[in-house]
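This structure is in structure tokens; I'll ask about it shortly.
Missing here is one protein chain; the remaining ones are kept as they sit in the complex.
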Amino acid sequence: MTNIAPLPVVVPLVGAAAVLFAHLIVPRRVVQAFAMAAVLAEICLAAVLIHQVRSTSIVYWFGGWTPRGAVALGISFTVDQIGAGAALLAGVVSAAAVAVAPSTMRDPDGIVYALFLTLLAAMAGFCLTGDLFNMFVFFELMAVSAFALSAYDTRSPDALRGALNFAITNSIGAFLVLIGIALLYSSTGALNLAQIGHQLARTGLDNASTVALSLLLAGFLIKAAVIPFHFWLIDTATTAPTPLVMILAGVLDTLGVYGVARVYWTVFASPLAADHRAVQFMLVAVGAISALVAGTLSILFSDPRRRMAFVMVAHTGIVLIGVACLSARGVAGAAIYAVGDGTVKAALFIGLALIGFETAHGQRQDHDVAGSPSRTAGLAVLIVGGLATAGLPLFATGLGKASIEKAAAVAGFPWAVVAIVFAAAVTGGAVLNIASTARRATGPRRDEHACAWVPQLLVASILFGISALTTKVGTWAATAAGRFSDTLAYQQRVLSGAATSPAGIATRYATTFPWIVLDLLSVAAAIVLGSGLAQNTARRLSPSPMRSGIWTAIRRVHDGSIGDSATWVTLGTAGIALVLATTMH
Amino acid sequence: MNLLPFGVALWLFVVGLYGIVTSRNLLHQIISLSVVQASTYVLLLAVGYRTGGAAPVFADIPTSRATVDPIVQALTLTDVVVGATVSALLLAVAVQIHKRTGTLDPENLRRRPES
Amino acid sequence: MTIRVRRVVFLIGVGLLAVMLARSVGALPHFGAYRGPYGDVVSRASVSERHITDVVTAVNFDFRGFDTLGEEFIFFAAVLGVALILRPQTDEGVGHVIDCATGRAVPPTSDAVRVLGLGLTPPTVLFGIYVVVHGHLTPGGGFQGGVILATGVLLIYLAGEFDDLHGLYSDSALERAEAVGAAGFIGLGLLGVIAGSVFLDNVLPLGRTGSVFSAGMVPLINLSVGLEIAAGLVLLLTTFLRQTIVLRRIESPARRP
Partner (left out) sequence: MTFLQATILVFVGAGGTCVVATRDPLRQAMVASLFGILLGILFFVLQAPDVALSEIVVGAVALPLMILLSLAKIRGGDR
């Protein structure tokens, strides 16, 4: 067994088939344990892959169809550290989701676990593949698995509409990606990322490939759910079952940004070398707007799940800023932040479930007796998570945020730094505010299993621990990002098998003086905001009629209308295409 | 004339999206989505077409014969299956929505304003 | 947004997007001027190295077989999703169909329809199997054949024998068949790994070009895909059917005035 590259995808798929085969004859507990075993196996395989690719990327040609004369015949998995790392993150968050599924969903049966496994396989495949159409296939598998799960609570019309919104918006995104693929295929005659990139580097970008770039960006950003593509997520994240939202918040959204980064560096980096400023500016702007607007909205909404949905949008915006700097430093920051923040957000949703905003019976209720152990545990998770969200340097959110800020400053976007600090502070405040209002609320006791909170708290603690440990991998991330953004080496490795040399960034990677101040600043601001002080002041200062008018408009825009969501997607895609078409050449 | 297939693909894309955006019935919305999807089939096959090329099946033609591109056909085949499965899921959700709310009009399904 | 505002905003957006897309088409090779090279290289390799005459099947199940594996699992996930979404909730019961409008019983299916439905089933199933096993030679394969197979099975329903159908193909049997089909593809792929090569590498003899028993693993993959699609589609449609026919009774009286 020299090469395990396809196994992180194959093992969960086999697991899904086995679950379907046996779920009606074996007890639920066994099914869950089996699904967990498959997820843990994926984690181990991804970890081994990370180790295997430490010096050079693995190129794995399915069916043994190696390229002939620089023409790829088959599909390749092109595994590098960032890709394998993302597959590992997907496994970790899925494991957490599967672990808490029995206590946060109403009677999850084998089908639920089978869908979690296909979702995991799709995420792993999306991270590891080196083929553009194969990316699309896994993109769709992700969407189909996730949206079936998001409709789990079929008794709630809101949940059903959320699922429909998710499915239709993401399907439009998939079509945009597919049209982009068709345009690129027509110009270059290739589907392998390296081969397309190699071809475009020779011929340069024409109108077709520029439009293809905009369509791919739009398609992946729909998955990432940054503004103005975020409407489906606000809807879905409010109503979907906790384990699925953990995956959405922890990895799935970030994978949209991963798609942008992967396609940019393998295909468009060389032909865009002269014009990359336009792409850079546009993506940083989209990220900064998401961070600012969604950050602000996160603290204005009062429903905790809706708050968290805007927190997700704001943070994906921050990750996007990191990638949009189009530098190895930015990618490293984005990778650290994605892991550090994704695990924290997954834990936060466990916290919400613990304080009883969502019960094991799938009905949301926000009244519970103060002082019950499960509630105390939930509050603790929310407070720790809120501080981590704001960028407490103990967690990788701090290091990742600081690295992205540094990258943005170096790339010439000091205003993006302001947006990041603001978003971190406000979203941290929004989370802490959930805790501070929940602390005061009291209500009738709900009947619960006495110790159901223990495993949930354990899972949340593990997730926090992973986020804290991620602060130690800064140097690794810098090296990995250097390799990830080395377009020429990637293409040569795939098309002619040349070994990639480890492009090292020698700097020690840790939060340094000026940036740690920013981290602490946003934590302090978050605590102030979280106490509710700022809202009260703002409420007193701003004129009430204007505020309520704007507020009504904002709520109405986010009312979950599918037609609206499709309209914004169209407008956003047209906008991206227009910006790229007018600023290039 | 050479632009006709691309024009038809573009038209299907626009018309289908228009249907999704203006729809007052979820079933109509779902079928409109499949029209958007049909535009990708037409585009893919148009991109791989070769004038005078035979179908890429060498059961009864010599292997030296020029054919149209088999790759886009394989991609379209995948796309057709994916499209049908997504539609099936959407239909299931629509059935449940009707059962729970008694309506299929997306405009009636909007989230009620909350504080 | 109100519908009117939305329509205006949409038309602006889609107009812009259409202009952009139209501009891009101008840069593409003209219709009919496919210039390769991917398709041509694959066409040559398909016949000479895999003894597969239907190149589309060769691409789907060999060159780009991994895409098809993903596609098969998209189908798999969708069938599970439909089963999940349409699962009977506790407030629904199982009963027999009653025509809600008038309260009269459903008229029995006429003998002619019954004979036609049952009579058509065997040839349809046979045709489905034919399409599956000739996938590597002529147009068709696991997906198309699987759908035809499922249609044949559903003709039994047309003959009005839903209960019989349901007795014959209980959910668990269908789910198991689907699981076996899905796992079969992966198992065949893993043969390559076990033989010391890579996933989905061909390990079987290629046979004589044009024969049913040729093309190495491709016919076997086709069979497992055909099984998965047929079982999955029957499962999917019976899930819908059950919603339509069986789960109506309890909720209907409540709706009647």
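Letters A, B and C mark the chains in the order given here, with residues in each chain numbered from 1 onward.
The rule we apply is simple: a contact is a pair of C-beta atoms (placed from the backbone, for glycine too) under 8 Å apart; a residue touches a chain by one contact, two chains touch by 3 or more.
Computed from a predicted model, the values in this text were never measured in an experiment.
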Inset, instruction - Give the labels of the shown chains that the missing chain contacts, considering the complete complex. - result: B, C
Inset, instruction - Have a look at C:Thr121, C:Gln144, C:Thr209 or C:Asn222 and name the one touching the chain we're not showing. - result: C:Gln144
Inset, instruction - Could you please point out the chain B residues that touch the chain left off the display? - result: 1-2, 4-5, 7-8, 11-12, 15-16, 18-19, 24-25, 27-28, 31-32, 34-35, 38-39, 41-42, 45-46, 49, 51, 53-57, 67-68, 73, 76-77, 80-81, 83-84, 87-88, 91-92, 94-95, 98-99, 102, 104
Inset, instruction - Could you list which residues of chain C touch the chain missing from the display? - result: 31-32, 54, 56-57, 100-101, 131, 139-141, 143-144, 147-148, 150-151, 233, 236-237, 240-241, 243-244, 248, 251-252, 255-256
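The criterion applied here is as follows: only the chains that are shown with their structure count from here on.
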Inset, instruction - Would you mind telling me which chain pair, A-B or A-C, is linked by more contacting C-beta pairs? - result: A-C
Legend entry - Inter-centroid spacing, chain C versus chain B (mean Cα positions, whole Å): 16
Inset, instruction - Between chain A and chain C, tell me the centre distance in angstrom, where each centre is the average of that chain's C-alpha atoms. - result: 31
Legend entry - Interface hub residues of chain A, defined as touching at least two other chains: 133, 137, 140, 144, 147-148, 151, 154-155, 179, 183, 185-186, 191, 556, 561, 563, 566-567, 570
Legend entry - Touching two or more other chains - residue numbers and ranges from chain C: 3, 6, 10, 14, 21, 25, 28, 36, 38-39, 42, 64, 67, 71, 74, 77-78, 81-82, 85-86
Inset, instruction - Would you tell me which residues of chain C are touching chain A in their complex? - result: 1, 3, 6, 9-10, 12-17, 20-21, 23-29, 35-39, 41-42, 45, 62-67, 69-71, 73-74, 76-78, 80-87, 89, 171-172, 175-176, 178-180, 182-183, 186, 189-190, 192-193, 197-202
Inset, instruction - Name, in rising order, each residue of chain C that touches chain B in their complex. - result: 3, 6-7, 10, 14, 18, 21-22, 25, 28, 30-34, 36, 38-39, 42-44, 46-48, 53-56, 58-60, 64, 67-68, 71, 74-75, 77-79, 81-82, 85-86, 137-139, 143, 210, 236, 239-240, 243, 251
Inset, instruction - Please give the residue numbers of chain A that touch chain B in the complex, ascending. - result: 133, 137, 140, 143-144, 147-148, 151, 154-158, 160-161, 163-164, 167-168, 171-172, 175, 178-179, 181-183, 185-186, 191, 235, 302-303, 552, 555-556, 558-563, 566-567, 570
